[in-house]
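Quick notes on the structure that follows.
Yeah, one chain of the complex is gone here, protein chain that is, but the others are all in their spots.
After this line comes chain A, so read on.
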Amino acid sequence: MDKFTTLTGIAAPMPLVNIDTDMIIPKQFLKTIKRSGLGVNLFDEMRYNQDGTEKPDFILNQPAYRSAEIIVAGDNFGCGSSREHAPWALLDFGIRCVISTSFADIFFSNCFKNGILPVVLPQEAVDALMEDAKKGANARITVDLASQTVTGTDGTTYGFEVDAFKKHCLLNGLDDIGLTLEKVTAIDRFEGQAAQSRPWV
């Protein structure tokens, strides 16, 4: 997994609430057995016409936002299915950070496993950053994980909360499985005890 430390980039405004994982990556693209290559199909049904041509008014098709690295989104981003194809598609497109007032639970945790930082901010801050994002390529937003801040185009800084363990893993690009396997004796012990107390499991 790639580290996430600090990022200054173009942010795409997507004020729609409840952007679900079916919108982020429709199911016909879940048939892959790989993690890569999903970026072209990110937001597929919103982004392309049935004949495959681009819909010019979709935000990521506009010249200013083709290289966006951040999305500022409406409430409850990523609701719906557990498909990790959603963060894979975002990442493959080049998105490393999503800012919203709230995220769906599974999507939120999937982001961290893929080097994407989901940032939760209060409504006023998201509204202000949404306005910044609308300014297009002239406006860049800076996200700094170490100091847990987002800085808007006018220099206003917003602090955000992030789970200490998740932050540590993301800053250092650490693999969860490797970390857990260091605790294998504790797992062995638990399994041994459970085999006694709940043998039917």
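In this text, contacts are C-beta pairs under 8 Å (C-beta built on N, C-alpha and C of every residue); 3 or more make two chains touch, one makes a residue touch a chain; residues count from 1.
The criterion applied here is as follows: contacts and distances are computed from a predicted model.
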Chain not present in the shown complex, as UniProt names it (candidates "tRNA N6-adenosine threonylcarbamoyltransferase", "ABC transporter ATP-binding protein", "3-isopropylmalate dehydratase large subunit" or "assimilatory sulfite reductase (ferredoxin)"): "3-isopropylmalate dehydratase large subunit"
Contact with the hidden chain (one of A:Lys3, A:Lys55 or A:Lys183): A:Lys183
Where the unshown chain meets chain A, residue by residue: 15-18, 20, 22-23, 26-28, 30-35, 45, 50, 74-76, 79-84, 87, 102-106, 109-110, 113-114, 163-165, 176-177, 180-181, 183-184, 186-187, 190-191, 194, 198-201
